[in-house]
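Structure, as structure tokens:
What you see is the complex with one protein chain gone and the rest in place.
In order of appearance the chains are A, B and C, and numbering begins at 1 in each one.
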């Protein structure tokens, strides 16, 4: 789960990471109650990246200009992401910018510091970055090794090391996937300020983080409706442009099925991994949610029953066909309790494919007819 | 620093360790506001051990008896320790008693669980104890290994393991030397209750534990006045029965000097380790505090200057002799800046002993004359 | 075969839960020597539907049975504790089936395992099977058969699909290791590939990957340098859109990195045969087995 900038900054402040004084507003009139002096900064609170380039950050030199800008910004949608509110901050006097983040490094299998002696950058494409793997248990010297690699010295060395330690504590305490300060600003008074920040909470850990209880729904606003609904049901749905709805058990198999559909000339309408061990009810929910997509002409169900039992899937199919007798279904079922499933579906007229390629070819050809 | 039982129990409760409902009272009349029903337990809040044997725990069957007992208990002194208040608790129905503690194991160099399948025991002399060393970082399985060694099973296994984990978290979080539940009671309803508890906070860690800020003074009530004063000054004073006041730098040397005084027929009046690197002011404070002890006839100052400079000590001596011209001093000074010190003291008439044995013999013989 | 064989003695942590009990039964019926279950507070019971004794702690289970491997089915937030317990009790191999373990917990557990010289497979993995001998985890045993193909995969059901294709084409398997779909995990490709390279029973290696991260790119470089046996690879997610997590926590193309195309290119450049469908994996194995290649 990604947090909005204003949320990330509140959390930074709780962990002793200084941020500019800021006020979140949802109506232009609220600007009248803010007394930062001028100019001030107005920033769209959106989930997507590229906000600056899209014009989502503006400076106002007086209240009139501020209200006009606020009105415009509050109605902006940036890279598909709706503006939730504005964060208003005084303009900061910047002596220098840095980049600082903590994330999990897949290759090393541990958290790492990523930092750069320049800020506001696209970290993926920067050459100036330094990385320091973070051993467990943590001690602050790791942050000092980072500060040294950044080429810092004196007071700034100590301040950046201290802030990096705080950022790691936050990352660990709140089970984050990413804690990023970009840019980390050195003010003309040699103080550090997190001018912009990004926090990504690990989805699997959210249930043990009381702070984020109930946040999930309000942070999926940019997701298409059916994807949001799936997430709440514990299903992994990704919608695509085609007309063949794909449902499998297991992420790799779902991707492989999707790839085969494309390879054999079809167009996948979605990726839906119903997960391992789904019972009749969950399987039915999965089929229904794909069925709700008006672009989908054919539903291709591919179940290789290991932990998922084929008879549970067959039960869901029987119920679905009762409700939607006209929907074109192509079903491949194999594995645990396959024999029971076959008996259950014997009277339905539904042909069961034991082989995946045969099923995919059938789905592709049926979809072409349907178009 | 040792805590009172009522303080320990509040901390237990904060860490999810169940304790009986309890009220602390300092006047017998306060009993009237408590509505536990009868009988209830009255327990002297004292620093010393052996409270039960000394009659410091009583049961009252009604309010009248309670008030009479409270009056008596509130004025009790147990093994030299004044009763600070009473803890009043309902009487608990006990199915079984256990012992559970976490402490630091010197030999293994790590924290350990100590537990026993019987409670209320003198753990130092019990044969039934089990111990489990606690690796760092902690994981709860260590507490389960303990529960297994105690021979527990079923629900009780899980409950005791959970409580042991909580006790360790408390021990680590608050920098304790000891966290003890004795007895740990299994009620007739199979619930666990910490019926009595002891917490010893590590003195060196107190400055980083905000919870205990300012507690020190109120927890040294049982110390003799000069020992308390020394502690606040950062001096290590232990008063003894004799008439030779001993001041040295370094704990081992102070003990060795004390032993030699005794070996050569003298009676040490105190142990005072002025610590390493003491300057003139601190050394003067040390001599003055020993001087305040009316039993002391001779002050033996033994300084082997490594980190402590002899000239600082000489400065303190000059000042002290100015204030207390009649006090008998025997001084052994050797080490860093010894030459400067000798010059500073050349006119004082004070003889400086380079050899420790000679100085000790002199002090012993002077003390005999003084008596 | 690698890592496990018919003599491997196995405990199951979380054996009395629904999934743990069901798979303990399935492992037993496959022939796995499941000698103990571990569930705190249930010591003295049996794993439901079996004669396998349950102990309160791994230490006790290990002392009483001589087990050296643990298959872990406990809930996600308890895996770190359970894994540390298994390591401290002397297990030499952990197989973590549990899905949804917070990755920072995984990082802590793998660091602990590495420092103690313990091997770990998973989390979020189907386990490991040496066909005809033993099965640790949730793989459907009936799909596999003994033979000379070593399999290593980040996926679960996709692995079964490809095993099915191999078995149908009469290419049995020496051992199949599902290393799991999480971004942070225990054994990675290189360690498993090395084991297959040193295993006299393995002739051909099948590597199954998917989008996200760069483990396959690193595996390609590793194969080029270190692996003498022929390798066939398959990468899932060739048509996956960027920025979307495709089921597995680790399966996401971010910042233009981790695409199937990048992986397939790296693998091909390392001299690895890349198949486009599960069936094609079996076809390429057939070709290799009839015309042995030596690098």
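Convention: a contact is a pair of C-beta atoms (placed from the backbone, for glycine too) under 8 Å apart; a residue touches a chain by one contact, two chains touch by 3 or more.
It should be emphasised that the depicted structure is a prediction, and the values quoted were computed from it without experimental measurement.
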*Which of the visible chains would the unseen chain be in contact with across the whole complex?*
A, B
*Of the residues B:31, B:100, B:258 or B:314, which one touches the chain left out of the display?*
B:258
*Contact with the hidden chain (one of B:22, B:111, B:183 or B:245)*: B:111
*chain A residues touching the omitted chain (full complex)*: 135, 137, 139-141, 144-145, 147-148, 153-155, 157-158, 161
_Touching residues of chain B against the unshown chain: what are they?_
104, 106-107, 109-111, 124-125, 135-136, 172, 175, 177, 202-205, 207-208, 236, 238, 240, 248-256, 258-260, 262-263, 268, 271, 273, 275-277, 304-307, 334-336, 356-357
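Assume only the chains that are shown with their structure count from here on.
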*Using each chain's Cα centroid, which is most distant from the centroid of chain A?*
B
*Quick one: report the Å distance separating chain A from chain B, using the average Cα coordinate of each chain.*
55
*Round to the nearest whole Å and give the separation of the Cα centres of chain A and chain C.*
27
*Could you check chain B for residues that touch two or more other chains and list them?*
137
*Which chain C residues reach two or more other chains?*
108
